[in-house]
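One protein chain is absent from this view; the other protein chains keep their places.
Order of writing sets the labels: A and B. Residues in every chain begin at 1.
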Amino acid sequence: MLLWLIPAFPLLGFLLNGVIGRRAPKSFVNAVAIGAVAASFLWSLKTLAALWPLDAPRLETYFTWIQAGDVRIGFDLAVDRLSAVMLLVVTGVGLLIHIYSIGYMAHEGGYYRFFAYLNLFMFFMLTLVMAANFLLLFVGWEGVGLCSYLLIGFWFLRSSATNAANKAFIVNRIGDFGFSLGIYLIYIHFRSLDFAPVFAAVSERPVESGVGPLTLIGLLLMVGATGKSAQIPLYVWLPDAMEGPTPVSALIHAATMVTAGVYMVARCSAIYLHAPLALETVAVIGLATAFFAATIGVTQFDIKKVFAYSTISQLGYMFLGAGVGAFGAGIYHLWTHAFFKALLFLGAGSVIHALGEQDLRKMGGLRHKTPITFWTLVAAAVSISGVPFTAGFFSKDEILLAAYHHAPWMYWVGTITAGLTAFYVFRAIFLAFLGEPRGWQHAHESPPVMTVPLILLAILSLVGGLAPVSRFLAPMFPPHEGGHEMHLVVISVGAGLAGIALAWLFYVARPGLAERTAARLGALYQLVYNKYFVDEIYQAAVVQPVIRGARSLLWQKVDVGLIDGAVNGLGARACAAGDVLRRIQSGNLRSYAAWVLLGSFLLLLAAGLAGGAR
Amino acid sequence: MDGLLFLIFAAIAAVCGLNVVLQRQPIASALSLIGVMGSLAMLYLLLGAQFIAAVQVIVYAGAVMVLFVMVIMLLNAGAERPTGASLMASTLGVPLLAGLLVALAYVLFANFPDPRPVRFGEFRLGGAAQVGYALFTRYLLPFELTSVLVLIAIAGAVVLAWREVRK
Partner (left out) sequence: MSPAGVPLSWYLVLAAFLFTLGAAGFVFRRNIITMFMCIELMLNAVNLTFVALAYHTHQVDGLVLAFFVMVVAAAEAAVGLAIILTVFRNRASLQIDEVQSLRD
């Protein structure tokens, strides 16, 4: 089936563009980059069509990567229903974003570098999604983190961009530390890192009550997921990652890379189902993050930051779905979220391309200047708000219903969050497109190469929910309590519509109402607007002590004192020894004679004592 | 008879040796050294090495020491002045030398516990014929090499002592 071709095409694109893209014309760079992703997408479709109905996973082993003792880790790729969904999302949405980037990055320097990095990202993401063992998944995991760093810091002459890239990579690294500890534990307990044997062995075990090895593994893997998928407490890198070009935000920080954590949790469903404590933790973290990020998103003025917090919030929904046992629903939301979130970001990029501005307070009245952007963004907003029969409606309600059956309070918090979601998304749309222009002069609609992907994504955001993703994935996971309580659906839809109405009230009907409410809320508003000062808390509680400790202890005491001291000390001792021995070279013949005498005497003594004279 | 002769010449050698070391004037040391060599030649005779004894007198005492005396006279070498420059020599010298003597004596006595006593006339291989025979057969290569060495020494000595004739 040649599964390896799927990641190989983007890798080839990366190599070609990276090596000769600099001197090649733009048409060549475009052809290589788009062609690579398109080939990957088509080959994925071909593979899925051939393997339909994918009742059993298809495993292909290529070569042995590590062989040490009785450890064998191979470069193995596998396709089953879960990875099929991921493949379609990654290659399909990725293709649309690549095409969009041709227009968005048209006037940027380093054009070839951008597409080379994007292709490299696709390679790593596809490796992650198709990996058949934990270590190869981790390779893809780390690789997408690397590409995220490279792309966030794409405009590397800007210190804010490089700082954001560093922050993303370092925070991810912290998560990855937990992830690798989880992998070690898996190896220790199961003596293998391949998915099939490990999950089979896990299924043999009893469900743990309390904290056991499986719980520990689940929690550690979740630490990695909080880093990669921007959940509490390691989400802080994602808002800063908006320093990168908007297509990057759309692809990596909305549709694909950040969803890797959800994919991983779904893949390890066997582990989590046998470790209820860990699974509960996943749900709680997801729900808390969803609510927390939504509140921040309500106050932000940078359009990309609003959508960044929205991403964090929606990822929380996905973890909530997985955490209450509805893994299929979580992946379903991943599927729909890829459409409407990528669309939101690409649309924001279109607005930025039109105005050269990111601050919502300086926009307004764009509706007639950029109609395509406006209507496609409305489609996305409608979907994310859960308006009936849009894609977002189906996936979000499935999660909320599953949450209700797990613990009703989770349903209520989720519904309130849904209301907040609708509010902030439509707030952004109303501020940007409706009302009077607030300060800008020229605006033009984006070229077709950018608007066509927007239109396609809008269509997908509206009808993409009709794809029966969670039913498709149902055989992979044990059945959970779903439910179709109509009244719950009505309530959640109502929350979404209420959010839209409130946004209309605050930003269209009564324009000054927002500022007055913010002033009245005073300190509470300031707290939320400043993102609950989490960055500052981390800076003071974690970063500064680490820097101080590294400086005073590790640098001055260990590196300069111990290591340099030892090395320089060796040199100094050698010099000192030389200094002493130099005195023998006095030029005085009689001294020399005395030394010779001493030497011969000692030799004689040695020979005599050893009895060697005979 | 052997013992008496040995004692006489050994005593002369020892006394002259002490004199070499203890005299202030170099010329006195040189003359004492000639005395040592002479008595050693007699000891060689007692040991039956006639050829070596003759060579000792002719070459060593007769040529080398004459050379020494000539150089001393040429340079007008006077008495020594004490300077005390070598700390190493003064501190370590005496104990080291005493130790050296003791060590040598020990080694010798340890390795030759009951040596064959030396009787005059018992060693028959010391004549010129025997030595010459060994020299020209088994030791031919060292012989040739030493002749080259002597040639080099002559050339070297001439070069070193060459004094430019000023026009």
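Assume a contact is a pair of C-beta atoms (placed from the backbone, for glycine too) under 8 Å apart; a residue touches a chain by one contact, two chains touch by 3 or more.
The structure displayed is predicted, hence computed values, not measured ones.
Engineer: Considering all chains of the complex, which shown ones does the missing chain contact?
Structural biologist: Its contacts among the visible chains are A, B.
Engineer: Provide the residue numbers of chain A that touch the chain removed from this figure.
Structural biologist: 582, 585-590, 593-594, 597
Engineer: List the residues of chain B that touch the chain left out of this view.
Structural biologist: Residue positions of chain B that touch the missing chain: 1-4, 6, 10, 13-14, 17-18, 20-21, 26, 29-30, 33, 36-37, 40, 43-44, 46-49, 51-52, 55-56, 59-60, 63-64, 67-68, 71-72, 74-75, 77, 80-83, 85-86, 89, 93, 97, 100-101, 104-105, 108-109, 112, 115-120, 122-123, 125-126, 130-131, 134-135, 138-139, 142, 146, 149-150, 152-154, 156-158, 160-161.
Keep this in mind: only the chains that are shown with their structure count from here on.
Engineer: Quick one: chain A and chain B, Cα centre-to-centre, how many Å?
Structural biologist: 94
Engineer: Using the touch rule from the top, collect the residues of chain B that touch chain A in their complex.
Structural biologist: Interface residues on chain B, with respect to chain A: 85-89, 92-93, 96-97, 99-100, 103-104, 106-107, 110-111.
Engineer: Within their complex, state which residues of chain A touch chain B.
Structural biologist: That would be residues 588, 590-591, 593-595, 597-598, 600-601, 604-605, 607-608, 613-614 of chain A.
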